[in-house]
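Partial view: only certain chains, each at its native spot in the assembly.
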Amino acid sequence: MDSIPPIVLTTDFGLADPYVGVMKGVILGINPWAAIIDLTHSIQPQNIMQAAFVMGASWRYFPPGAIHVAVVDPGVGTRRKAVLLITPRASFLAPDNGVLSDVLAQHLDNPPAGASATVSVPPGCAAYQLAEPSFWRPRVSNTFHGRDIFAPVAAHLSRGEAPAALGPPVAELTYRPSPRPVREGRQVRGEVVYTDHFGNLVTNISESMAIEDGLVRVEIKGRGIDRLSLTYRDANTAGEGHLLALVGSHGYLEIALADGSAARQLPAGTGEVVTLYYG
Amino acid sequence: MDSIPPIVLTTDFGLADPYVGVMKGVILGINPWAAIIDLTHSIQPQNIMQAAFVMGASWRYFPPGAIHVAVVDPGVGTRRKAVLLITPRASFLAPDNGVLSDVLAQHLDNPPAGASATVSVPPGCAAYQLAEPSFWRPRVSNTFHGRDIFAPVAAHLSRGEAPAALGPPVAELTYRPSPRPVREGRQVRGEVVYTDHFGNLVTNISESMAIEDGLVRVEIKGRGIDRLSLTYRDANTAGEGHLLALVGSHGYLEIALADGSAARQLPAGTGEVVTLYYG
């Protein structure tokens, strides 16, 4: 028996309702051997950008061929398309509403900045519209395509169904650019794009910018941090109130508090400006 | 290797404590190949009716033969029976306290209304009392039959154990009727029976009642909605404050708010009256 690519779920459904369990039931009805992993179901309701960040930061830790399913879908039942994006390392099933933006950006040479738009399917990738009802549940609701379309299609894919059977190729996908850090002279101004359970503030400032020679100060809400730490419990830290700046596991600069929550202490959250000063 | 029917768990245990994990450990000790799915563990503590609704609305999305386990069990360790109900499409392990009421109602021609009672096992179904300790953990606590009785019995069933080996047949099961909509002339008066994570208010008014010809108004807390929507983002909606009425994925009339929470905006929750007026 060959290995079956896992199906990885990202939704804003929460875990209190039976919605996630029902999707898994539908999947197992089609592929009883499917390995199903929850990435998270705690995306804020209808927060497409948060889901895009989480998927973009996580997909590379899954085995090649993993089938990612994103159901953050405020437009369910309207004319928005449902799509499959195939990259060299993974497959992504999602509504075509921008939830794949971070994954797309990682596969484009020059991802567009500026306003919401569409992008061409990146080189080496392919995309299809989910248009073939024979891979869906017999009766499709207007309100729960996670159960009626995405789950059964994921299950069929995990059994080896050919992507091209699912519907016609599409050339462009919706793209909602996430905020990018801005460089001005000897400064880089980024922002917090994700706050985790520990109160760590994950910014959009990449590791390469953060470890650049000459960094003299990281600033958030008027408080300065004068060096990068390596761990959440850096013994040499001299920053105010033990506020730390470090490159976190996502690969981005994080603001953290030794043995505490930076989000609560500052307080700060998504959108807060973080500035790097180089000497 | 044949497909193994999945074991589907519904409890009020929450996910913070190790109770759910421990049940899964017990299951895997008996059947290492079991596929275990969480339907939900967020049933309100000891809210039997909520669990009955969730299971009744969800079981049909699981593969035939799925083994549903419901542990919402305020009477654990007392004389309440533990039972197995087998329907043509699924098996249900549960305390005999009414948690199977919605499943039973769906298999009865004339489910009793009125006060709490018992019903006969529906035609085409069978039920057994769990009375054979050789399928339980060697030492059974008075406080955690999920771990000591239901989990091991589910695991044995998933390996193909014969239901009749588990204990004697039972002819009647506890039945706690859920509130039913009342028709009075050109009105139907129902109520909210479930509130989901998005703040959608799920009523007990079935799709067939909701789509009946001549519906002119849906009313909740004095606010009227004059048409049914098809999606949560219905462009043509003219209702006050974008309150929507639609047939949701459970198959019942729901009150929702476009891009928001109807539960919070109204505010309203379980038990709130919803009235349909027909012209």
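Of note:
We just call them A and B in the order they show up, numbering each chain from 1.
As a working rule, a contact is a pair of C-beta atoms (placed from the backbone, for glycine too) under 8 Å apart; a residue touches a chain by one contact, two chains touch by 3 or more.
What you see is a predicted model, and the numbers here were worked out from it, not measured in a lab.
Note on stoichiometry: the full complex in this file contains 3 copies of its one protein sequence, with 2 placed in the shown coordinates.
What we mean here is this: only the chains that are shown with their structure count from here on.
Averaging C-alpha coordinates per chain places the centre of chain A 32 Å away from that of chain B. Contact residues of chain B toward chain A in the complex are 1, 3-4, 6, 8, 10, 15, 35, 37-42, 54, 57-58, 61-63, 66, 196-198, 230-233, 235, 246, 248-249, 259, 261.
Considering their complex, residues 1, 13-22, 24-26, 28-29, 32-33, 45-46, 74-78, 141-144, 147 of chain A touch chain B.
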